[in-house]
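All protein chains but one are shown in place.
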Amino acid sequence: MDFDEIGQILELMRRHGIVEFELERDGERVRILKPDGSAAAPGGTLAPPVEAGRGEPDLVVVDAPILGTFYRASAPDAAPFVSVGDVVSAGDVLGIIEAMKLMNDVTSEFGGEVVEVCVESGQPVQYGERLFTLRRQPGA
Amino acid sequence: MDFDEIGQILELMRRHGIVEFELERDGERVRILKPDGSAAAPGGTLAPPVEAGRGEPDLVVVDAPILGTFYRASAPDAAPFVSVGDVVSAGDVLGIIEAMKLMNDVTSEFGGEVVEVCVESGQPVQYGERLFTLRRQPGA
Amino acid sequence: MFSKVLIANRGEIALRIVCACRELGIRTSVAHSQPDGDSLAVRLADEAVCIGPASSEQSYLNVAAIVTAAAMVGADAVHPGYGFLSESAVLADACQAAGVVFIGPPPHVLRLLGDKARARRVMQAAGLPVVPGTDSFDTPEEGTRLAETLGFPLLIKATAGGGGRGLRVARTARDLEHSLGAARREAAAAFGDPRLYLERYVDEPRHIEFQILADETRALHLGDRECTLQRRHQKLLEEAPAVGLSEETRHRLGGLVVKAALAVGYRNAGTFEFLVDRGGAPFFIEANARIQVEHPVTEMVTGVDLVKEQIRVAAGEGVSFQQTDVRVTGHAIECRVNAEQAETGRPSPGVIRAFVAPGGPGVRVDTYAHAGCMVWPHYDALVAKVVAHGRDRGEAIARMRRALDMFVIEGIETTMPLHRRVLREPDFLAGRFTTSFLERFIT
Partner (left out) sequence: MFSKVLIANRGEIALRIVCACRELGIRTSVAHSQPDGDSLAVRLADEAVCIGPASSEQSYLNVAAIVTAAAMVGADAVHPGYGFLSESAVLADACQAAGVVFIGPPPHVLRLLGDKARARRVMQAAGLPVVPGTDSFDTPEEGTRLAETLGFPLLIKATAGGGGRGLRVARTARDLEHSLGAARREAAAAFGDPRLYLERYVDEPRHIEFQILADETRALHLGDRECTLQRRHQKLLEEAPAVGLSEETRHRLGGLVVKAALAVGYRNAGTFEFLVDRGGAPFFIEANARIQVEHPVTEMVTGVDLVKEQIRVAAGEGVSFQQTDVRVTGHAIECRVNAEQAETGRPSPGVIRAFVAPGGPGVRVDTYAHAGCMVWPHYDALVAKVVAHGRDRGEAIARMRRALDMFVIEGIETTMPLHRRVLREPDFLAGRFTTSFLERFIT
């Protein structure tokens, strides 16, 4: 069994929608399991849900607290509240969301370093949409 | 077992809607699972399916080869073809099923000892209904 | 016609509106709460926008979020469904301000009909028979004084109430005294308005209603519905046409509701509700300025698609037919399949493991449910509406029975066992029932 073979198995599994595969070479044993279709997933049109910063437990995500238009700065000609690399404290304003002429601050629950700004200024955002990824500071 | 064979197995599974397949070559073991529909098991009114002699691999079952009325003897006053404890040979008549005035023999594929008569004489039986359980004779 | 409609609702009615829009060639965007993100309405609409968390207050009742969402997706109209903000003048105003069409009556009609005491007065002036009752009052003392002129038994109602919420019966002056304070506090808490009014209590009535449709120039009625079978003022089984209505009363009320709708400047779909006393006399109680849960029974007997008509009217195209085209054919029954323990009404949210809806002739199922879907505890318990249509009431009942017998829902409890019992009850079959039938039947 080498990686080529494993790759071929994985490809076959993908193509046939197999969820479990067992092999035992010379005593010649094989076992193949298809999904049972239990979770009837109707064909969706919606984009897949936003993923959190998987794998890295010190990455945290700041989501939109309401829907509206997201701005990175307080005015078109002002500097952004934060940019990648900035270090922020809990409670700092990271951006604003405008809904029905009202400006709503987006604040951080945590202190940390901004590692990603996920939405451009002036873009509409849904409730719960990911706006920033922060790397939590040790002890913050 | 090579990938050609596995590909053939997968193709067969796809074509027959098999969800689980097991093989063990020379000790001759095969296990094929069709979907059980469990995910969506609508409330049924049907009796549970007939169970085979699980656990005891030397027990074999003789099912009704057609539907009709099952008789254990050739006439009301005749002795039954077989009773529990009798030893039969492959091809022996175990009973008869009457359908549309025609008498159809129920014969055994195996030689063995009759350990159970599952249906009373004169009872209607469905196709595939279990009639007898035999214990296969070593070498039979 | 609109090019995109924002659907500000959830569940089966959101899907129902998707159906209507698709048939009219209109794109749909569903404004949904976070847990509804993978609902069938969201999946089957052209697009979707998440407007808030599970809590209705922050999502389906959030006017700012809905109007913002409409602008964000570029919708030219908002359909509010039923419940939630469907009768909200505030949402209608906000839509107007934002240049988006609210699919429903104009704000002034919503305000009038939202004030139940004022609506009664106006409808009386427009010629409808109303239950004798009082104006709104602010203090228990006023209430006690007004009750003397009205007599007992009477009903204490919240001025801003509706849907059967906040009702209390007072059979004696002592009852009244005992109840007024609590009713006031409840009304303030539930509707943000402590005002109450009193109404003569109609004992053992039937509850019937008329469906209307009005556009810029005309008002039409589409016949009546029987909504007498209720539990705690929540309808559980509806029929069209109404069972206990003489042809004479039917004809007369049909004409009167059309006149009343014209008198108040009604637009779009609406319902006039009446109590009918044992002598057969009808009394207007309220008008609902929205599509009703039970609208399919009317659709089944008339062949009219009420939700499409709502959209046409809102788009300025007018109702697509004349009063003389309206023909009631056969009989239809709707059973509301709720995620509730049948006898107690205790909610039963959870994952639906198996779901096989009945089909075949004369059966319609409106539902957002499917195998593997979640019935959330945050929202109301309606999972599916089963509607059966037959050439007569007998065939409709037989059809409903077989539809319920063939409806498989596993994983949650539903009201179907109760419906099945009702559909075999001799008094129900004979059409002998009043609004207390179901509660007496259950206990």
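Annotations
Note that the chains are named A, B and C in the order they appear, and that numbering of residues resets to 1 at the start of each chain.
The working rule: a residue touches a chain if its C-beta (ideal position, glycine included) is under 8 Å from a C-beta of that chain, and two chains touch if they have at least 3 such contacts.
All values reported here derive from a predicted model rather than from experimental measurement.
Considering the full assembly, C:405 is the residue among C:216, C:343, C:405 or C:427 that touches the omitted chain. Residue in contact with the omitted chain (choice from C:127, C:181 or C:360): C:360. Across B:23, B:66, B:87 or B:118, the single residue that touches the chain missing here is B:66. When the omitted chain is restored, the residue from C:15, C:187 or C:381 that touches it is C:15.
The chain not displayed touches chain C at residues 15-16, 18-19, 22-25, 40, 44, 296, 299, 303, 305, 307, 329-330, 354-367, 370-372, 391, 395, 398-399, 401-402, 405-406, 408.
Although one chain is not displayed, chain B still touches it through residues 14-17, 19, 34-35, 37-46, 49, 66-69, 99-100, 102, 124, 126-129.
The working rule: only the chains that are shown with their structure count from here on.
With centres computed as the average of Cα coordinates, no chain lies farther from chain C than B.
Averaging C-alpha coordinates per chain places the centre of chain B 57 Å away from that of chain C.
Chain B has residues 39-40 in contact with two or more other chains.
The set of chain C residues that touch two or more partner chains comprises 371-372.
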